[in-house]
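This is the structure I have questions about; it appears just below.
Left out: one protein chain. Kept in place: all the others.
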Amino acid sequence: MTEELHEIRLRVNGIVHTVSVPARRLLSDCLRHDLGLTGTHVGCEHGVCGACTVLVDGRPMRSCLMFAVSAAQHEDITTVEGLAGPGGEPHPVQRAFAECHALQCGFCTPGFLTLIAGYLEDNPDPSEEEAREAVSGNLCRCTGYQNIVSAVQRAAELRTAEVVGGPARAAEEAPAPQPHSEGGHQ
Amino acid sequence: MSTRLLGAPVQRTEDRRLTTGGGSFLDDLGSDACAAAFVRSPHAHARIRDIDVMDALDVDGLIAVYTYDDLTGPMAEPLPLLIPHPSIIDGRTPYALAREYVHHVGEPVAMVVARDRYAAEDAVERIRVDYEILDAVVGVEKAMQADRIVHEGMADNVAAHLVQEVGDAPAAIGAAPNTLELDLEIERSASIPMEGRGVYARWDSARGGGLRLYSSTQTATGVRAAVAAKLELQLGQVEVVVPDVGGGFGLKIVHPWPEEVMVPWAARQLDREIKWTEDRREHFVASAHERGQQQRVRVGFDDGGRILGLDVQILHDNGAYLPYGVIVPIVTSTQLLGPYKPGAYRVEFHSLYTTTAIVTPYRGAGRPQGVFAMERTMDAIADHLGKDRVDVRAANVIKPDEMPYDQGMLFQDGRPLIYDSGDYPKMLRMITDLVGWDDFEEYREQARAQGRRVGIGLACYVEGTGPGPYEGGHVQVETSGKVRVATGLTSQGQGHETALAQVVADKLGVPMSDIEVTTGDTRRMGYSVGTFASRGAVTSGSAVAMATVRLRDKVLKIAADALEADPGDLEIIDGRVQVKGSPAQGMELGTVAVLSNPLRYAFDAASAAATQFSGAADYDRPPVPEDEAPGLEGTDFYSPLRCTFASGAHAVIVETDPATAEVRILRYCVVHDCGNLINPTLVEGQVHGGVAQGVAGALYERMAYDEGGQLLNASFMDFLMPYASEVPRIEIDHLETPSPLNPLGVKGAGEAGVIPASAAIAAAVEDAEGFRIDQMPISPSELFHLRRRHARGEIASVPRRPAHRSLTKEN
Partner (left out) sequence: MKPSAFTYHAPTSLDDAVRVLAEAGPDGKVLAGGQSLIPMMNMRLAAPAVLVDINRLPGLDTVRVDTGGVRVGALVRHTDLEDDAQAARTVPLLRQGLRLVAHPVIRNRGTTVGSIVHADPSAEMPAVLALLGGSMEVRGPSGTRSVGAADFFTGPLETGMAEGEIAVSAYFPRPAPGSGTAFVEIARRSGDYAMCGVAAVVTLDADLRITAARCCYISVAPVPLVVDMAEAVVGAVPASADLSAAADLAADRIEPEDDIHASADYRAHLARVLTERALAEAAEAALRETAGPGPHTTGIGAMR
């Protein structure tokens, strides 16, 4: 009872791959084990944790809740390995995470990075509250989220500065303001 | 211009790889390995009558199936009891695969090896186990009643029993003018790192055989010793490498797990690479939990609120087995005392078997329960006397001039419970200032006028950190000038690579970018204990500091010889050794490394300088002087006399919804003292993460077992780990009272954030609601029912609290 294999073409981070997979191969496993892109992590395989989040045609989605054969219907998949710019310069959100100490063990990080990269495309200037809401669908067990929320705003700043004045200008920007602390959150 | 790196908020060196997908976690390794999966018990307690694997055998991709009957020698014996303690009456540990009985849902019964995890699960699904179902024992009351017994051959369910006494507490309570009795309970929760457990083994049959084992663990050397013993290998035949680890929080200190011996054992049997990556469902039922504990407190106190006698009875749920001994209730018993002097103290615990997942330390390790008992007691005393809650604490804290303070007990490391340093009155002042304790009544009135209910609470803790026996550090300068650092303990996100590099950079005088740190690799440091009990910075930090000082001495000696200068006149700046005041006179560290290793053969220009005809030699001594070794490296070990005691206080303001009983945290304030800070950013990160787990344990997370021992919420849909939307913003103030016990003056910071959260949040909810909260966590549904019972007069009100403190800030 050998399983039927499907030959699929997946465009990941701009590169077209052809792989043979059984229909039940999850996209997360296909990326990690068939394509060797192990930056996409797996933390629950039931859609809650978000460690497996990738951008599918620019939209963040759970790669553990998609079969590779279905994913092949899409134009383009971006994983954490593909966030950097063409010259290898880190994406603003990658820089912001390091600057703001928004990661500890780093296991959840790729999922947050892809999520936020996708989010900032539509919401270039989120308030603290919006930033918190934006990352509220992914789990992190280490950081308590505070620095992740700061990193969203910092990434937005860096991104805007890059768009306006190029990367050099962005680096000169002041560090992310510490949002004031009274009154809790929503 | 040497800027101090110790204490600076340096950005982490780990982050480059971790933000680009370049990390290597356990499941990222071994792309060609076969996959393991386990048949696990669906029952809480049962006898295995028969295992039928026939149906599985024709699964495409199946490689092997193993059951207990395949195991021989030490593999057929129970796994070790890691921390024996005299209080243990009958210490049961599991077999690598269940032998005849299973004692909790999730216990491994058979192992499947297959081409990949999909095929392995196909086979698991087809293996039929015939069970005779036995009685489940869930909860400490049932366990204590002992009309159902977990382990065959035992008369009751008591795994361990211990009484510790300082003075005569019952007498002191009997004589006290005021007494109270309280039942205080914390439910089960768990570490739940985002990455589960995982093991990957490679067997090399050449030359007598050798094992390379990768494990997502908190102890490389522990796993090596345990696996070597099980597989009857010499330590030298086993290498354990710990890759990036996606969080541990205590859970991954347990070793060897059943899977951790089965995977290498099968790799040797089959002579194939095998990997097991735990999935989330397995993690919930088959790893480990903590926290579940009932505590009865009797306390006697004077009219000033000073405790005269304290008597605590603890029922501790240790789950199905006791592989990690009784560390958790021992920690509760001792750390319950917090920053206070209890007068006479008696504590007794029963550690009980239940047919549920094992219980081993989870960040905080018994302290959250102990602090809950003590701090809820403090609030009850205050209410009994009509005093302010801060005043009662101030009346009981140890004063700085009483340090070091001996609590008169033995701590979890088997050494005296002596607090080394701390300033608890100042800590209380700082937390009340930070949260605005004295202005709260005004705020409460304003809120009340708007129909809102708010409350404030606080809780203090003391945490023994950095226990021994020891850790080591090895620091080596390469001829390139790069510095390689190794310590044996492992990292799960604490940022050891950065913090230890800061120590080396600071003590040696080299740039951070030239330092590379390795943790948890027995090939680089074979002597080590592990990462637990907030000990990384204290033990490895100190060991690396000491090794660096040794190395520096050697650098200066060799350079002084070469430069014909006095070692005392030399300094190391930015990786260059030079004469103080005349920097032109000096040499690069790399050159010193070349000189430290006299050579016969040159392989490049730099090495030529160390060959025998390259320069003036002293013919009166051998090329490598006596008592010296070639190479530029230093190794040292730090073995603490005893723990160093960190401390802190949290204050919380909550709002409870009058209609829906939802609890919202409006402010969360932390005062934290972990001695000198190596890197304040990293410490704050630890506090944030700890507080998030504390809030989780107070308001969201629990392990919901039913009476039959089924875990009802074994998924992230139902185990409510908070998202960013549930975790409040955290305000932190640091207090730094250095530890006199170690060269860096540091104390551990890893666990602190989680410890007082349940106590502080319970206090705040109680303050908002006006009735006592004695059990955590609390959900809106539970608060709703408490309200009803309060309205019916079934639970007492807390008296209206005084608006002002009597003992004020001069304390």
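Letters A and B mark the chains in the order given here, with residues in each chain numbered from 1 onward.
Simple rule for what comes next: a contact is a pair of C-beta atoms (placed from the backbone, for glycine too) under 8 Å apart; a residue touches a chain by one contact, two chains touch by 3 or more.
Since we're looking at a predicted model, the values are computed, not measured.
Check A:45, A:81, A:99 or A:157 against the missing chain and you find that the one touching it is A:45. Considering the whole complex, the residue from B:85, B:99, B:161 or B:281 that touches the absent chain is B:281. One chain of the complex is left out; on chain B, the residues touching it are 117-118, 121-122, 125, 279-281, 659-662, 700, 704, 712-713, 715, 717-718, 720, 722-723, 725-726, 779-781, 784-785.
Take chain A: the residues that touch the chain left off the picture are 3-4, 6, 22-24, 26, 29, 45-47, 50, 53, 56, 59-62, 64-67, 69-70, 73, 115, 133-134, 136-138.
What we mean here is this: only the chains that are shown with their structure count from here on.
Spacing of chain A relative to chain B, judged by their CA centroids, is 29 angstrom.
The part of chain A that touches chain B in the complex is made up of residues 1-3, 22, 24-25, 32-33, 36-46, 48-49, 51, 79-81, 83-84, 90, 94, 97-99, 101, 103-110, 113, 132-133, 135-149, 179, 181-186.
Residues of chain B touching chain A in their complex: 11-12, 14-16, 18-25, 27-28, 31, 58-60, 116, 118, 192-195, 244-247, 249, 279-280, 492-495, 653, 655, 664-667, 681-682, 684-685, 687-693, 715-717, 721, 723-725, 727-731, 753.
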